[in-house]
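A single protein chain has been removed from this complex, and every other one stays in its place.
The first chain written gets the first letter, and so on, giving A and B; residue counts start at 1 in each chain.
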Amino acid sequence: MTRYILTRLLQGIITVWFIATATFFAMHAVPGDPLSNEKATTELIRKNLEERYGLDKPLHVQYGIYMLNMVKGDFGISFTQQNRSVNDIIREHFPVSATLGILAIVFAAVGGVLWGALTALYRNKLPDIVIMFLVILGISVPSFVFAALGQLSLVTINDWAGITLLPVAGWGGVGHMIVPAMVLGLGTMAFLTRLMRSSMLEVVNADYVRTAKSKGLPATRIFLKHQLRNASLPVVTVLGPAIAAITTGGFVVELVFAIPGLGRYFVQAVQQLDYTVIMGTTVFYGAFLVLMVIIVDVIYGMIDPRVRLS
Amino acid sequence: MSDITSDTEDAFARTAGKQLLWLGLLAIVALAALMFALGWLSQLTASGAVTGEAVDVRERSISLAMSGEPPQLDSTRATDQVSGFVLGHVMEGLLRYDPTNKLVPGVASRWEIDAAGATFWLRENARWSDGEPVTAHDFIFAWQRVLDPATASEYAFILFPIKNGEAISQGQLPPSALGITAVDDRTLKIEFERPIAYFDKLVAFVTFLPVRKDFFERTAGRYGADAKDLLYNGPFTISRWVHSASIRFEKNEFYWNRDAIMLNVIDTPYITPDYNATLNLYKDGKIAVAALSSDTLENALVQRWHLERFNDGSIFFLEFNYRPGRVTGNYNLRRALQLVTDSGELVYKVMKLPGNLPGESLFPVWLNGVDGLFRQEYPARVHRIDVEAARRHLELARQELGLTRFPPLVLLSGDDPLSNKQAEYFQNVYGKQLGLEVKLDKQIFKQRLAKMTAGDFDIVMAGWGPDFADPLTFGGLFASWNLNNRGRYANPELDAQVRVAENSVDPKTRMNAFGEIQRIIYDDAVILPNYERGVVYVRDPRLKGVVRRAVGTDPDYTSAYLSVD
Partner (left out) sequence: MAEVRLDASAFEHVTATRDVQTLTRPSLSYWQDAWIRLKANRRALFSLFIVIGLLIFTIFGPLFWRVDPSEQDLDQVSQAPFADRTARIVDAYQSWDGVMALPRGAGDTTATPRIELAQPATSQAVRLVWEPADLAHGYRIYRNIYPDDGGSALGLPLGEVFTPGRVSFEDRLDLTARTYHYTVVALDQYGAEYPDHTSIAVEVARVITAAQAEERGLVESAESVAVGDTLLLPLHPLGTDYLGRDMLARLMHGARVSLFIGIVAPALYVFLGILYGSTAGFLAGPADQALMRFADFVVALPFLLFMILFKIAFGIGPGESGILPMLVALVLLSWPATARLVRGQILQIREEGYIGASRLLGARTGYLIFRHMIPNTMGVILVTLTFAVPGAIFTEAFLSFIGMGVAPPTPSWGSMCNEGIKTMLTHPHELIFPSLFISITVLAFNLLGDGLRDALDARMRSRE
């Protein structure tokens, strides 16, 4: 087990290195000048700025320097926030995104498994039809609409109650998290519900379930131990990438709810061609994703005895 | 047989359903617990945006939303509007604007300006937020730093009127050669490179703010990156800055004029550019001022709020590419486009925000002329739409260029929804009225700048905000040597007028020159003005005395106060 995890971590480091390299060269291949601004500048000022950021050196030298610094854990200074280091940006804003992301993913996973199991149980009956209708609504309405609607309903509820039950936007306490996390997790929850329903239906008629039933095991035990456990395997598989997607994909929600997360920086950095922030966030998220995948695989191995970790 | 199965199936479903219910309840409890745990954790990481009410009359505090956060607060390198807003509240230069937009003493208690130079006498009680006095050396350090090529300040050009300024920024002279001397700690003497008519207006600008040398050196390259990395000498200090979450201003107890500052606290616990979000926050009583977009206007009307409008001083226009090989270098083509461009229709039917004014000139309406407003003394040409004449000019252009038909014109625009709307409007108008094919080149910020600088466009949607309250900030834009003249327009006649405006100190001569520039811009169809940007906003009725202005700190809360009548 330990050996397996260590091997995976080593592979992970190589993966991250690949991610960093590909992003580095892709970023430099994109036309546009991270140093340009609305007001034009003279040649000399440009040259000085280039020197400050080391852009005057040949690309492979820049790559070498960057990799060396990265190994030391230094992601450099942001281009747009000129006096802030990328390390600071990640340190200050990742916890916010992570908090929101964890809440959203737990919300999505728990909701998805429960709803999915329910629909499979009542297949083609009323609960199934109602939930499936909501699921389809949930996936065919984009998140920016849900974010706007969520906020609007908060305002309406507060207005109706006469006091601020839940804050409309901002960050700071439990109240600030509930609605944004729900909005963020909604799409994933719909997906997981659908996935759970489908895999539940496959499990319902599986041989081991039939065997269990004919053995006369109590229904509760069959449902929990055999059906639910087996059916949630595909859900666990997609959870790893989903965590990363939710944590990085919070852009719209963070914007609408004025949440100081890293998702905003991630999208804006590409638009602003902020080299160091692009690299920093991509490498950081890449490492995060790889880690999540490893964790999910380990959990997978624990849930499913058929899959051997080796 | 089948009946029996379905019976047992049903029984199974019921048991399982009950179990699911319990699981669900358990999950809800667990979720709630997790939420509180995370909430407690997130308070530890101390973003701690205390979300108070919009206005607290007793505590004399207000809450606001900001559209973005300042990239950094080093005044020698600040370029953007948000930084200008923040620095305007926490710093003070030699001079500042009063609520009626007149220049009044700031750190300097009096000043003298003549053709050769200027002298500023600093007040004794001007202090930094650590209690040390603000001295002439702080200005010298800051200004030399701006011009030092190593600083790479994008606003270095604004100090070029000072003797040797340009040479220092080119690296030909050391920063110490700058024509500025401290006669004593409280007397600042400045020598000019050339006579300058608007130096008093210049020194109110952000780039001219003081920086104290010993403090700057202590921050080790992080000056202005965080609340603790900045020393304040203005009406407020920043007591807390949580990046992209909040900035909290508190009254500066060391400010010389602290008795005139009525607000104790300005908090900005929300940073979002989303108009709907700010509107919702205002509706919820969380912020004191909310800007409106054309899309949220009608909501505001329904709420029966008192709305206000204001022109922020910037102009927006279509700029042509004059580089060789571009058809837009042809006068008749530009004239044809000019004759079908209706800025009124754009503003009234497409943009639909009452704050915007249809563009008629390079010079916005708020600029002062000799005695009154410039645009009243030198009215813009009356522009009439004439499709027939436009088509004649287009035909002429086609013959002059020796084309059988025009190649598609590339219109470079930004990626925000507003410029998108305008670009689609122009595409339709030029297609319908002149049969010209317009290709829209929507680009994200840096790519658009790269294309503008490289000249990779025919027409570009551009804008310009004023740096100082003199028509020259607009008038010099299309001089052939101006780096911001992205279309590379070059006209000796216009250049000559810009020279006059730059070098003369006689108001009448200068305004005549600007009048000529305005005429040339229209007659040669150099640019097509679109609109003067306006803002419509709603303000908590208890908050009074907020000053909006085109040049200088905007909005300005230093003279704001709260009252409940």
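Methods note: a contact is a pair of C-beta atoms (placed from the backbone, for glycine too) under 8 Å apart; a residue touches a chain by one contact, two chains touch by 3 or more.
Quick caveat, the model's predicted, so the values are computed rather than measured.
Trainee: Would you indicate which residue among B:T187, B:N420, B:T453 or B:N491 is in contact with the undisplayed chain?
Mentor: Here the residue in touch with the unshown chain is B:N420.
Trainee: Decide which residue listed in A:M67, A:A148 or A:V298 touches the omitted chain of the complex.
Mentor: Answer from the full complex: A:A148 touches the omitted chain.
Trainee: Based on the whole complex, identify which of A:M70, A:L121, A:V168 or A:I278 touches the chain you can't see.
Mentor: The single option touching the absent chain is A:I278.
Trainee: Can you work out which residue in B:Q19, B:S169, B:T272 or B:S293 touches the chain that's missing from view?
Mentor: B:S293
Trainee: Identify the residues of subunit B touching the omitted chain, counting contacts across the whole complex.
Mentor: 100, 275-276, 293, 295-299, 301, 304-309, 344-345, 347-350, 352, 354, 357, 376, 382, 384, 408, 410-412, 414-415, 417, 420-421, 423-425, 427-428, 432, 438-444, 447, 536, 541
Trainee: If the missing chain were put back, which residues of subunit A would it touch?
Mentor: Residue positions of subunit A that touch the missing chain: 11-12, 14-16, 18-19, 22-23, 26-27, 29-31, 132, 136-137, 139-142, 144-145, 148-149, 152, 190-191, 194-195, 198-199, 201-202, 205, 207, 233-234, 237-238, 240-241, 244, 266-267, 270-271, 278, 282, 285-286, 289-290, 293, 300, 304, 306-307.
As a working rule, only the chains that are shown with their structure count from here on.
Trainee: Using the touch definition from the top, list the residues of subunit A that touch subunit B in their complex.
Mentor: Residue list for subunit A touching subunit B: 30-34, 36-42, 44-46, 48-49, 52, 80-84, 89, 92-93, 95-96, 99, 102-103, 106-107, 110-111, 114, 117-118, 121-122, 148, 151-152, 154-155, 158-159, 164, 167-174, 177-178, 213, 219-220, 222-224, 227, 255-258, 260, 264-265, 270-273.
Trainee: Under the definition above, what is the set of subunit B residues touching subunit A in their complex?
Mentor: 11-13, 15-17, 19-20, 23-24, 27, 30-31, 34-36, 38-39, 41-43, 45, 47-51, 65, 71-72, 74, 77, 79, 149-157, 169-171, 221-225, 229, 242-245, 269-274, 276-277, 280-281, 283-286, 415, 444-447, 449-450, 453, 483-484, 486
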